[in-house]
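Before we start, here is the structure in question, set down as C-alpha coordinates.
Every protein chain of the complex appears in place save one, which is left out.
What follows is chain A.
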Amino acid sequence: MSAKQTPLYETHVRYGGKIVEFGGWLLPVQYSGIKEEHHAVRTKAGLFDVSHMGEVLVSGPDALAFLQKLVTNDVAKLQINQILYTPMCYLDGGTVDDLLVYKQADNEYLLVINAANIEKDWQWMQENVKGFEATLTNLSDATAQLALQGPLAETILAKLTDAPLAEIKYYWFMPEVSVAGKTVLVSRTGYTGEDGFEIYCKPEDASFLWEAIMEAGRPFGLLPAGLGCRDTLRFEACLPLYGHELSATMSPIEAGIGFFVKLDKGDFNGREVLQEQKTNGTKRKIVGFVMVDRGIARAEYPVLAAGVHIGVVTTGSYTPTLNKNLGLALIQADYAKIGQTIEIDIRGKQLSAEIIAKPFYKREGK
(Lines give C-alpha, C1' and ligand atoms only; values in the text may rest on other atoms or scores of the structure.)
Protein backbone atom coordinates (compact mmCIF):
# COMPACT_ATOMS: atom_id res chain seq x y z
CA MET A 1 0.00 0.00 0.00
CA SER A 2 1.48 3.32 -0.97
CA ALA A 3 1.44 6.14 1.55
CA LYS A 4 -1.34 8.72 1.34
CA GLN A 5 -0.94 12.47 1.09
CA THR A 6 -2.96 14.94 3.13
CA PRO A 7 -4.48 17.97 1.35
CA LEU A 8 -1.50 19.93 2.74
CA TYR A 9 1.23 17.78 1.19
CA GLU A 10 2.28 20.39 -1.39
CA THR A 11 2.17 23.09 1.29
CA HIS A 12 4.54 21.09 3.52
CA VAL A 13 7.01 20.66 0.68
CA ARG A 14 6.82 24.39 -0.09
CA TYR A 15 7.49 25.23 3.57
CA GLY A 16 10.60 23.02 3.54
CA GLY A 17 9.09 20.15 5.49
CA LYS A 18 11.19 16.98 5.61
CA ILE A 19 8.67 14.34 4.58
CA VAL A 20 8.50 10.89 6.16
CA GLU A 21 5.95 8.10 6.19
CA PHE A 22 3.86 7.84 9.35
CA GLY A 23 0.90 5.54 9.89
CA GLY A 24 0.47 5.18 6.13
CA TRP A 25 0.68 8.94 5.50
CA LEU A 26 3.35 11.21 4.06
CA LEU A 27 3.85 13.95 6.63
CA PRO A 28 6.60 16.40 7.62
CA VAL A 29 8.78 15.21 10.49
CA GLN A 30 10.23 18.72 10.81
CA TYR A 31 10.65 22.06 9.03
CA SER A 32 13.21 24.29 10.75
CA GLY A 33 14.23 21.71 13.35
CA ILE A 34 12.56 19.64 16.05
CA LYS A 35 14.02 21.63 18.96
CA GLU A 36 13.11 25.00 17.46
CA GLU A 37 9.56 23.89 16.65
CA HIS A 38 9.19 22.33 20.10
CA HIS A 39 10.24 25.57 21.82
CA ALA A 40 7.92 27.58 19.56
CA VAL A 41 4.93 25.52 20.70
CA ARG A 42 5.89 25.82 24.37
CA THR A 43 6.54 29.57 24.30
CA LYS A 44 4.58 30.94 21.30
CA ALA A 45 2.69 28.70 18.90
CA GLY A 46 3.07 25.97 16.30
CA LEU A 47 0.81 24.87 13.46
CA PHE A 48 0.42 21.14 12.77
CA ASP A 49 -1.27 19.23 9.97
CA VAL A 50 -3.25 16.45 11.66
CA SER A 51 -5.44 15.64 8.66
CA HIS A 52 -4.27 12.03 8.86
CA MET A 53 -6.42 11.49 11.96
CA GLY A 54 -9.62 9.53 11.32
CA GLU A 55 -13.18 10.72 11.91
CA VAL A 56 -16.27 8.54 12.33
CA LEU A 57 -19.77 9.92 12.75
CA VAL A 58 -22.13 7.93 14.98
CA SER A 59 -25.79 8.83 14.65
CA GLY A 60 -29.19 7.38 15.47
CA PRO A 61 -31.43 6.76 18.47
CA ASP A 62 -28.99 4.20 19.96
CA ALA A 63 -25.86 6.28 19.34
CA LEU A 64 -25.28 6.83 23.06
CA ALA A 65 -26.07 3.22 24.05
CA PHE A 66 -23.65 1.96 21.38
CA LEU A 67 -20.87 4.29 22.51
CA GLN A 68 -21.38 3.34 26.15
CA LYS A 69 -20.70 -0.27 25.20
CA LEU A 70 -17.83 0.65 22.85
CA VAL A 71 -15.67 2.88 25.06
CA THR A 72 -14.61 2.88 28.71
CA ASN A 73 -15.32 6.50 29.65
CA ASP A 74 -18.85 7.72 30.45
CA VAL A 75 -20.28 9.29 27.30
CA ALA A 76 -23.61 10.00 29.08
CA LYS A 77 -21.86 12.77 31.03
CA LEU A 78 -21.20 14.76 27.85
CA GLN A 79 -23.14 17.89 27.07
CA ILE A 80 -23.68 19.11 23.51
CA ASN A 81 -20.44 20.71 22.22
CA GLN A 82 -18.39 18.93 24.86
CA ILE A 83 -15.57 16.46 24.20
CA LEU A 84 -14.46 13.31 26.00
CA TYR A 85 -11.13 11.49 25.85
CA THR A 86 -11.58 7.74 26.14
CA PRO A 87 -9.89 4.41 25.59
CA MET A 88 -11.73 1.81 23.48
CA CYS A 89 -11.06 -1.73 24.66
CA TYR A 90 -11.33 -5.33 23.51
CA LEU A 91 -13.22 -7.82 25.68
CA ASP A 92 -9.91 -8.86 27.31
CA GLY A 93 -9.15 -5.27 28.38
CA GLY A 94 -6.48 -4.68 25.72
CA THR A 95 -6.81 -1.32 23.98
CA VAL A 96 -8.17 -1.02 20.44
CA ASP A 97 -7.43 2.71 20.32
CA ASP A 98 -7.73 5.92 22.29
CA LEU A 99 -10.04 8.54 20.86
CA LEU A 100 -11.99 11.74 21.30
CA VAL A 101 -15.80 11.79 21.37
CA TYR A 102 -17.43 15.07 20.26
CA LYS A 103 -21.11 15.33 21.20
CA GLN A 104 -22.72 17.23 18.32
CA ALA A 105 -26.37 16.53 19.20
CA ASP A 106 -28.29 14.12 21.39
CA ASN A 107 -28.18 11.40 18.75
CA GLU A 108 -24.97 12.41 17.01
CA TYR A 109 -21.33 12.00 18.00
CA LEU A 110 -18.09 12.53 16.10
CA LEU A 111 -15.24 10.18 17.00
CA VAL A 112 -11.65 11.19 16.27
CA ILE A 113 -9.36 8.18 15.99
CA ASN A 114 -5.68 7.49 15.33
CA ALA A 115 -4.59 7.48 11.68
CA ALA A 116 -2.83 4.12 11.82
CA ASN A 117 -5.89 2.52 13.44
CA ILE A 118 -8.67 3.77 11.13
CA GLU A 119 -9.17 0.43 9.35
CA LYS A 120 -9.02 -1.64 12.54
CA ASP A 121 -11.26 0.72 14.52
CA TRP A 122 -13.80 0.83 11.71
CA GLN A 123 -14.06 -2.97 11.66
CA TRP A 124 -14.31 -3.16 15.44
CA MET A 125 -17.07 -0.54 15.45
CA GLN A 126 -18.96 -2.34 12.67
CA GLU A 127 -18.87 -5.57 14.69
CA ASN A 128 -20.05 -3.83 17.83
CA VAL A 129 -22.81 -1.76 16.31
CA LYS A 130 -24.86 -4.89 15.51
CA GLY A 131 -28.13 -4.79 17.42
CA PHE A 132 -27.99 -1.03 17.93
CA GLU A 133 -30.09 1.43 15.97
CA ALA A 134 -27.07 3.54 15.04
CA THR A 135 -25.32 4.42 11.81
CA LEU A 136 -21.57 4.73 11.37
CA THR A 137 -20.12 7.00 8.70
CA ASN A 138 -16.42 7.12 8.01
CA LEU A 139 -15.65 10.81 7.39
CA SER A 140 -11.86 10.43 7.47
CA ASP A 141 -11.33 11.30 3.81
CA ALA A 142 -13.83 14.17 3.93
CA THR A 143 -12.16 15.90 6.89
CA ALA A 144 -8.91 17.81 7.17
CA GLN A 145 -7.58 18.99 10.49
CA LEU A 146 -5.11 21.63 11.64
CA ALA A 147 -3.82 21.96 15.18
CA LEU A 148 -2.75 25.41 16.39
CA GLN A 149 -0.96 24.85 19.68
CA GLY A 150 0.81 27.09 22.16
CA PRO A 151 0.22 29.93 24.62
CA LEU A 152 -0.40 32.40 21.76
CA ALA A 153 -2.84 30.13 19.89
CA GLU A 154 -5.92 32.09 20.96
CA THR A 155 -4.32 35.45 20.15
CA ILE A 156 -3.42 34.24 16.67
CA LEU A 157 -6.73 32.57 15.86
CA ALA A 158 -8.64 35.63 17.09
CA LYS A 159 -7.13 37.57 14.16
CA LEU A 160 -9.11 35.38 11.79
CA THR A 161 -12.49 35.01 13.48
CA ASP A 162 -15.13 36.98 15.35
CA ALA A 163 -16.11 33.88 17.33
CA PRO A 164 -15.69 34.27 21.11
CA LEU A 165 -12.74 31.90 21.38
CA ALA A 166 -12.17 32.69 25.05
CA GLU A 167 -15.56 31.13 25.80
CA ILE A 168 -14.47 27.76 24.41
CA LYS A 169 -13.32 25.89 27.50
CA TYR A 170 -10.78 23.08 27.54
CA TYR A 171 -12.33 19.99 25.90
CA TRP A 172 -15.27 21.89 24.42
CA PHE A 173 -15.87 22.86 20.79
CA MET A 174 -17.78 25.33 18.68
CA PRO A 175 -19.34 24.08 15.43
CA GLU A 176 -19.69 26.22 12.30
CA VAL A 177 -17.19 28.91 13.15
CA SER A 178 -16.02 31.24 10.40
CA VAL A 179 -12.22 31.30 10.30
CA ALA A 180 -10.73 33.41 7.50
CA GLY A 181 -14.11 33.15 5.80
CA LYS A 182 -14.24 29.34 5.85
CA THR A 183 -16.74 27.43 7.97
CA VAL A 184 -14.95 25.09 10.36
CA LEU A 185 -15.35 23.34 13.68
CA VAL A 186 -13.01 24.65 16.38
CA SER A 187 -12.21 22.61 19.49
CA ARG A 188 -10.02 23.48 22.44
CA THR A 189 -7.99 20.29 22.39
CA GLY A 190 -4.53 19.16 21.42
CA TYR A 191 -1.73 16.73 21.96
CA THR A 192 1.14 18.92 23.09
CA GLY A 193 0.43 19.75 26.73
CA GLU A 194 -0.23 23.37 25.73
CA ASP A 195 -3.37 25.42 25.26
CA GLY A 196 -4.56 25.40 21.68
CA PHE A 197 -7.18 24.56 19.12
CA GLU A 198 -7.92 21.84 16.63
CA ILE A 199 -9.64 23.08 13.50
CA TYR A 200 -11.71 20.66 11.41
CA CYS A 201 -12.32 21.74 7.85
CA LYS A 202 -13.07 20.53 4.35
CA PRO A 203 -9.99 19.12 2.60
CA GLU A 204 -10.27 21.78 -0.12
CA ASP A 205 -10.06 24.56 2.50
CA ALA A 206 -7.06 23.15 4.37
CA SER A 207 -4.27 24.84 2.48
CA PHE A 208 -6.07 28.22 2.40
CA LEU A 209 -6.55 28.02 6.17
CA TRP A 210 -2.95 26.95 6.73
CA GLU A 211 -1.71 30.02 4.84
CA ALA A 212 -4.16 32.33 6.63
CA ILE A 213 -3.11 31.07 10.06
CA MET A 214 0.60 31.21 9.22
CA GLU A 215 0.13 34.78 7.97
CA ALA A 216 -1.78 35.80 11.11
CA GLY A 217 0.73 34.09 13.37
CA ARG A 218 3.99 35.18 11.81
CA PRO A 219 4.27 38.39 13.89
CA PHE A 220 3.77 36.26 17.01
CA GLY A 221 6.48 33.75 16.18
CA LEU A 222 4.21 30.99 14.92
CA LEU A 223 6.15 28.19 13.23
CA PRO A 224 4.95 25.26 11.14
CA ALA A 225 5.52 22.19 13.29
CA GLY A 226 6.11 18.57 12.31
CA LEU A 227 5.64 15.09 13.69
CA GLY A 228 9.02 15.17 15.42
CA CYS A 229 8.11 17.88 17.89
CA ARG A 230 4.55 16.58 18.14
CA ASP A 231 6.14 13.48 19.66
CA THR A 232 8.58 15.27 21.99
CA LEU A 233 5.81 17.61 23.17
CA ARG A 234 3.28 14.86 23.90
CA PHE A 235 6.04 12.79 25.49
CA GLU A 236 7.02 15.57 27.94
CA ALA A 237 3.34 15.89 28.86
CA CYS A 238 3.22 12.05 29.20
CA LEU A 239 0.25 11.76 26.84
CA PRO A 240 0.09 8.14 25.66
CA LEU A 241 0.88 7.27 22.05
CA TYR A 242 -0.96 4.28 20.64
CA GLY A 243 1.50 1.51 19.79
CA HIS A 244 3.81 2.70 22.56
CA GLU A 245 1.99 3.44 25.84
CA LEU A 246 -1.23 1.74 24.69
CA SER A 247 -1.76 -1.37 22.60
CA ALA A 248 -3.92 -4.42 22.03
CA THR A 249 -1.91 -6.18 24.74
CA MET A 250 -1.99 -3.30 27.21
CA SER A 251 -5.00 -2.12 29.21
CA PRO A 252 -5.74 1.52 30.05
CA ILE A 253 -5.20 0.65 33.72
CA GLU A 254 -1.67 -0.63 32.99
CA ALA A 255 -1.09 2.49 30.90
CA GLY A 256 -1.95 4.66 33.91
CA ILE A 257 -5.09 6.17 32.36
CA GLY A 258 -7.54 4.26 34.55
CA PHE A 259 -9.23 7.57 35.33
CA PHE A 260 -10.88 7.24 31.91
CA VAL A 261 -12.37 3.83 32.78
CA LYS A 262 -15.73 4.42 34.48
CA LEU A 263 -16.94 1.27 36.17
CA ASP A 264 -20.14 2.89 37.45
CA LYS A 265 -21.63 3.52 33.99
CA GLY A 266 -22.92 -0.01 33.31
CA ASP A 267 -21.56 -2.69 31.01
CA PHE A 268 -18.92 -2.08 28.34
CA ASN A 269 -16.29 -4.04 26.40
CA GLY A 270 -13.54 -5.21 28.71
CA ARG A 271 -15.34 -4.19 31.87
CA GLU A 272 -14.76 -7.44 33.76
CA VAL A 273 -11.00 -7.46 33.27
CA LEU A 274 -10.64 -3.74 33.89
CA GLN A 275 -12.67 -3.93 37.10
CA GLU A 276 -10.45 -6.75 38.34
CA GLN A 277 -7.34 -4.72 37.49
CA LYS A 278 -8.69 -1.60 39.21
CA THR A 279 -9.53 -3.61 42.34
CA ASN A 280 -6.44 -5.79 42.60
CA GLY A 281 -3.88 -3.74 40.73
CA THR A 282 -1.93 -4.74 37.64
CA LYS A 283 1.26 -6.75 37.32
CA ARG A 284 2.68 -4.21 34.89
CA LYS A 285 2.63 -0.45 34.83
CA ILE A 286 3.77 2.46 32.68
CA VAL A 287 6.32 4.54 34.59
CA GLY A 288 8.41 7.60 33.86
CA PHE A 289 12.17 7.64 34.32
CA VAL A 290 15.14 9.94 34.01
CA MET A 291 18.52 8.73 32.78
CA VAL A 292 21.14 9.05 35.51
CA ASP A 293 24.03 7.84 33.35
CA ARG A 294 24.75 9.55 30.04
CA GLY A 295 22.63 8.04 27.28
CA ILE A 296 19.25 8.20 25.61
CA ALA A 297 16.75 5.39 26.09
CA ARG A 298 14.67 4.55 23.02
CA ALA A 299 11.50 2.53 22.48
CA GLU A 300 12.01 -1.25 22.77
CA TYR A 301 15.21 -1.03 24.83
CA PRO A 302 15.14 -3.56 27.72
CA VAL A 303 14.65 -2.36 31.30
CA LEU A 304 16.36 -4.17 34.17
CA ALA A 305 16.56 -3.91 37.94
CA ALA A 306 19.66 -5.35 39.59
CA GLY A 307 20.29 -7.34 36.42
CA VAL A 308 16.78 -8.83 36.20
CA HIS A 309 14.69 -8.04 33.13
CA ILE A 310 11.57 -6.17 34.31
CA GLY A 311 10.17 -4.55 31.18
CA VAL A 312 10.71 -2.43 28.12
CA VAL A 313 11.00 1.24 27.18
CA THR A 314 7.87 2.47 25.36
CA THR A 315 9.12 5.97 24.50
CA GLY A 316 12.48 7.56 25.22
CA SER A 317 13.99 10.80 24.07
CA TYR A 318 15.91 13.90 24.83
CA THR A 319 13.34 16.45 26.04
CA PRO A 320 13.84 19.96 24.69
CA THR A 321 11.90 21.88 27.37
CA LEU A 322 13.38 20.02 30.33
CA ASN A 323 16.78 19.42 28.74
CA LYS A 324 16.95 15.88 30.16
CA ASN A 325 17.01 12.36 28.75
CA LEU A 326 13.70 10.88 29.88
CA GLY A 327 11.65 7.82 29.15
CA LEU A 328 8.41 5.95 29.66
CA ALA A 329 8.54 2.20 30.24
CA LEU A 330 6.16 -0.68 30.81
CA ILE A 331 7.63 -2.56 33.77
CA GLN A 332 6.68 -4.96 36.55
CA ALA A 333 4.58 -3.04 39.05
CA ASP A 334 6.83 -4.12 41.98
CA TYR A 335 9.51 -1.77 40.65
CA ALA A 336 7.24 1.17 39.89
CA LYS A 337 7.97 3.24 43.00
CA ILE A 338 9.26 6.80 42.60
CA GLY A 339 12.97 6.81 43.33
CA GLN A 340 13.50 3.17 42.30
CA THR A 341 16.78 2.66 40.48
CA ILE A 342 16.56 0.77 37.20
CA GLU A 343 18.92 0.13 34.31
CA ILE A 344 18.29 0.64 30.64
CA ASP A 345 20.13 -1.63 28.22
CA ILE A 346 21.45 0.82 25.63
CA ARG A 347 23.30 -1.03 22.87
CA GLY A 348 24.55 -3.66 25.31
CA LYS A 349 25.53 -1.28 28.12
CA GLN A 350 23.39 -1.19 31.23
CA LEU A 351 22.99 2.46 32.15
CA SER A 352 21.43 3.70 35.36
CA ALA A 353 18.07 5.48 35.45
CA GLU A 354 15.60 6.46 38.16
CA ILE A 355 11.80 6.27 38.29
CA ILE A 356 10.28 9.76 38.54
CA ALA A 357 6.78 11.23 38.74
CA LYS A 358 4.64 11.85 35.65
CA PRO A 359 3.87 14.04 33.83
CA PHE A 360 7.36 15.37 33.15
CA TYR A 361 5.95 18.69 31.97
CA LYS A 362 2.81 20.51 32.98
CA ARG A 363 1.95 23.97 31.74
CA GLU A 364 1.38 26.61 34.40
CA GLY A 365 -2.10 27.54 35.50
CA LYS A 366 -3.88 24.36 34.38
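The definition used in the following text is that contacts are C-beta pairs under 8 Å (C-beta built on N, C-alpha and C of every residue); 3 or more make two chains touch, one makes a residue touch a chain; residues count from 1.
In this text, contacts and distances are computed from a predicted model.
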item	value
Omitted chain (choose from "ABC transmembrane type-1 domain-containing protein", "CoA-transferase", "Glycine cleavage system H protein" or "Molybdopterin synthase catalytic subunit") - UniProt protein name	"Glycine cleavage system H protein"
Which of A:228, A:258, A:288 or A:327 contacts the chain that the document leaves out	A:228
Contact residue for the chain not shown (choose from A:7, A:33, A:175 or A:243)	A:33
Given A:239, A:296, A:312 or A:333, the one touching the chain that is not displayed	A:296
Residue ranges of chain A at the interface with the undisplayed chain	18, 29-30, 33-35, 228, 231-232, 294-296, 298, 317-318, 320, 325, 347
